[in-house]
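The structure's right below; bear with me while I get my questions together.
What you see is the complex with one protein chain gone and the rest in place.
Chain lettering (A and B) follows the sequence in which the chains are written, and residue indices restart at 1 in each chain.
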Amino acid sequence: MRLTKRDQDTSTAQTGLGLSRRHFLRNTSIATGGVAAASFLAPGMIQQAEASKSAVHSSPVDVKRTICSHCSVGCGVYAEVQNGVWTGQEPAFDHPFNLGGHCAKGAALREHGHGERRLKYPMKLVDGKWQKVTWEQAIDEIGDKMQAIREESGPDSVYWLGSAKFNNEQAYLFRKFAALWGTNNVDHQARICHSTTVAGVANTWGYGAMTNSFNDIHNCKSIILIGANPAEAHPVSLQHIFRAKERNKAHIICVDPRFTRTAAHANEYIRIRPGSDVAFIWGLLWHIFENGWEDKQFIAQRVYGMDKIRTEVANWTPAEVESVTGVPEEQMRQAAKSLADNRPGTVIWCMGGTQHTTGNNNTRAYCILMLALGNMGKAGGGTNIFRGHDNVQGATDLGVLSHTLPGYYGLTDGAWKHWSKVWDLDFEWVKSRFDQSVYRTLKPMNNSGIPVSRWIDGVLENKKNIDQNDNLRAMVYWGHAVNSQTRGVEMKTAMEKLELMVIVDPYPTHAAVMHDKKDGVYLLPATTQFETYGSVTASNRSIQWRDKVIEPLFESKPDHIIMHKFAVKLGFDEQLFKNISISNEEPLIEDITREFNRGMWTVGYTGQSPERIKEHQQNWHTFNETSLKGEGGPADGEYYGMPWPCWGTPEMRHPGTPILYDTSKSVAEGGLPFRARYGVEHEGTNILAEGSFTKGSEIKDGYPEFSAELLKKLGWWSDLTQEEQLAADGKNWKTDMSGGIQRVAIKHGCAPFGNAKARAIVWTFPDQVPLHREPLYSNRRDLVSKYPTFDDAESIYRLPTLYKSIQAKDVSTDFPIILTSGRLVEYEGGGEETRSNPWLAELQQEMFVEVNPSDANTLGFKNGDDVWLIGPEGGRIKIKALITPRVDKGVAFLPFHFGGQFQGKDLTSKYPEGSAPYVTGEAANTAMTYGYDPVTVMQETKVSLCRIEKATA
Amino acid sequence: MANMKFLCDSKRCIECNGCVTACKNENEVEWGVNRRRVVTLNDGEPGETSISVACMHCSDAPCMAVCPTDCFYKTDDGIVLHNKDICIGCGYCLFACPFGAPQFPSSSAFGERGKMDKCTFCAGGPEEDNSPEEYAKYGANRIAEGKLPMCAELCSTKALLAGDANDVSDIFRERVVYRGHNDGAWAMEEELAYDATQPKA
Partner (left out) sequence: ADKASEAKVSGFAGAEYWRVIKDGNEGTSQVKGIEAGVLINVEGEYWRHLRNKWVSPYGAYALLGVLCTLLIFYLIVGQKKLDHPRTNKKIKRWSQLDRANHWTVAILFITLALTGLSLLYGKFFLKGLLGDSIWGNYIALCKILHNYLGPLFMLALLIMIVRWLKHNFFNATDLRWFIKGGGIFGNAHPSAGFLNGGEKVWFWLLTFGGVTISISGLILDFPLFGQTREIMQWSNIIHAVSSLILIAASFGHIYIGTAGTEGALEGMTTGYVDESWAKQHHDLWYEEKKTKSTNEPM
């Protein structure tokens, strides 16, 4: 049961600013009586009013093809537009991912065309009051302030927080923008989402992405979901999971501390203690090794380091596993057996695994399980990592991250030189934009910036301890809610210390209201993705094209136009847009696509030209529902969206790679071995593949990554054209901008990135073998000494980072309940967008905490009572109690989509008029605590401790 | 003529509420009125099962039988529609309806509930097909456009099926064959003989 308010009636509260279909029809039925029509439209809407006034009901319907912007499934949508008004939404039955289906959010998309609660024009906080300003004034004032900060403190004192909501072009442009401003203090949601996946998985076999696809799940014989609740977070994926369940009799195991809606549809549900994933996986492997169920040939040919895993796994006897995870031996054995008996099988994981101080250990453990079972590189197998936002995959690939440039090139001088070349800029000029001092051992240009999870420390930490010149003094929240980051109470302090806050978002967001600042805050209305166009990368690595559905509402502007405005003001527009044409302040999207096509060799974003992506967009119906392969039509033989890597140049027409590391296909057809990323040997042992290679490979064994040198050695150099040779000399497959090296490698059946073993151990990480470590806030003090966390670190991503010193304090008597958090199907992320959509908001009207009936009885409150939930770092939130056996005794769960209330205070009145969301509530993260993965600085949002008390007043 | 029916496959329904918002979207139904809702039994416990319900367009419709104003009518497709001009908002249809389908914009003193609103199977009402008046009162008329109900068409997992009873039971029968059992269907039984073990009549 969920809680609802009785008496909310928004029909009277409507400001009537957007344009609904009813309005539209009302307009059209009074056809020429324009005055009446205008009366319910605010000034900002004149454009739309004009458009609809002249419209008649039967005005022609323009059908646009777009993609849902609420999660990474990437569902296709037909949007019907009449005279500029979004009047209808039709199911895209021919779209290969969703076949017409949508969850609550996708089915409510058209509300984006109303946008009643949007931020309507640029605003600025003056003396605690919101004041309307013009775009010009806003950009001018902000720009001047930024320049002043830059002069005084250097470019690193301005933080550019970007978004997984950007399309690929905007994401790429944003990263480039930050680079030309001269900082690596740029990041986006992936940091607090799948960063530990990307790092863990990429370091295991090459790429940190979903290996197969939603559609390929049709082929699974078993599915283990761990820390994923796709029934709420990726609902349309269940369509594919059910196909496997019904047609293949696939055995579905759901491992989660909560009995989720996904668990309700699994064959087997296993409840684990939050934060015990490594122990659980080792527990499964214990049975697998014990019974010899592992795929020995696969391991011998394609996996390195499994022996070290065996040694660790041997410690995880059934008794120890039960003690740590809570799962009894028989259930573990059964689960292990059914995974072994039903191959190929896949593992699906999500935030339950990633958001921990041990996040990268978890993700590597999941990979190792699949390696042991020999499930990798197969249809129906793989690690199906369901990503988060609609374009978090793309924004990650395009490097809106503080530790890398686009394409995971990193931040070395080599990487900068590569991108400077792509940008057609002088490397020295780019370099000159940065602070040239050395902090600890690195210059800021080559050192990872502060990650989004810790921007508050960038503001609050003593500046002597930060590896940059000064504290953060200005924050730009560009499509990123702040209630998604932990330590809300400290965040408020940090905001109040900032001199400048700029929020670029279609909505004001929690960031506009949670602090008590009186000035120095600007709100700039960005459009949603339905008011612009471009490409977007779904979880399965397919790149899709979105049409523009409607013109920007109110005074909002698409992100790339806003970036242009800032670049002009800050004086580097010429460099930023050197090879990108601008018309009417708008950088041409297709030019941006083509620019990153020229640089993204590492991940194969080079073959998907705008023309090819659009061709796929126009031919949804020609792709196979299971294999995603084009059957006839212009994209015959290509995979839908050319899932990266799509090697070489667009002219090569590589079909894309539907399943990563699948050796049963040739590389030219989308096959791949594991990537050779870590050299050819480790501790004297060969780490290249042995006797395993892709179909048709001329090298019938492992081989290193390709370079001009290797081509010469192999005698394939002459296969390059004259021009290619010129461009490729001295280069490798990642830096040869002609694409010749890739082309020739593939011509010979080889993968440009080499053919190696996957590594079960990662010697560059704190834990070579993934280890179980107790969370920072653990109530199992007996386990803390046995499985302690990491030592405190002087600097990770520029900042001192605490582990043991926090874990050492035993707070478990005062805060006895394990606290975890996650998603509700109706809302997304910080929730500002979805809570402003009445069709969704009506379905979730109260922030709540799930508590087990037994705990509620002990603590003395009933279902629907108001309670205070208090975190060990002092954050307090006042919310409703939802009593349910969904959570175990001693565990509480919070949805994290609420905002607009803070520690018992309702902040609705602080929103600019007419822009408060329909539903507000306490942000879960106000109570969430410290804790960061040492590899990626992922925040620990899936396990903390808390106390819950009945609220008396 | 077709005999339009819904069937919800409870083995597939995941309570994603896509059908609920699809209806809001297509028909611009106001806050507080929900033509469709998803009901979950045993929420949070093993055996949790969800079913999406709206008007089932009953053959011998109870709402029709009790309506004091006799404002209901049945189309040739077996869809139960009503005439809002005559409706007095007495609520009797809701008392009688087995599925709680009829909805009212308000419930205030002196029985002022406003005009009843319920699922139209996306078939509008008595006004001229697809006229602005029809849309304003009843929402979309997809049936007149040769389309099927939006809620079913947008269902995320294809749990919710809508259409002619025979077609719907054919689809479900196919699933039954794969599953090896006929669990999960929720519909008006007499219309949908979906027991795959039995030959279709």
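Methods note: a contact is a pair of C-beta atoms (placed from the backbone, for glycine too) under 8 Å apart; a residue touches a chain by one contact, two chains touch by 3 or more.
Predicted, not measured: the structure shown is a model, and the values here were computed from it.
Shown chains touched by the hidden chain across the complete assembly: A, B.
Residue B:Asp85 is the one among B:Asp85, B:Glu128, B:Glu145 or B:Glu174 that touches the chain missing from this view. Considering the whole complex, the residue from B:Gly124, B:Gly163 or B:Gly184 that touches the absent chain is B:Gly184. Set against the missing chain, the residues B:Ile51, B:Ile79, B:Cys122 or B:Ala162 yield one that touches it, B:Ile51. Looking at A:Ser69, A:Gln844, A:Thr920 or A:Ser944, the residue that reaches the missing chain in the full complex is A:Gln844. Seen from subunit B, the chain kept out of the figure touches residues 10-11, 15, 17, 20, 32, 34, 37-43, 47, 49, 51, 53, 56, 58-62, 65-71, 83, 85-86, 88-92, 94-100, 103, 107-113, 181-190, 192, 194-195. Remark: the residues of subunit A touching the chain excluded from display are 1-2, 4-6, 826, 842-845.
By definition in this document, only the chains that are shown with their structure count from here on.
Residue ranges on subunit A touching subunit B, taken from their complex, read 1, 8-11, 20-22, 25-26, 28-29, 57, 88-89, 91, 93, 98-111, 231-232, 235-236, 238-239, 242, 246-247, 259, 261-262, 264-265, 269, 825-826, 838-840, 842-843, 850, 884-886. Remark: subunit B residues 11-12, 14-22, 24-26, 28, 30-32, 34, 43-50, 105, 130-133, 135-136, 150, 153-158, 175, 178-179 touch subunit A in the complex.
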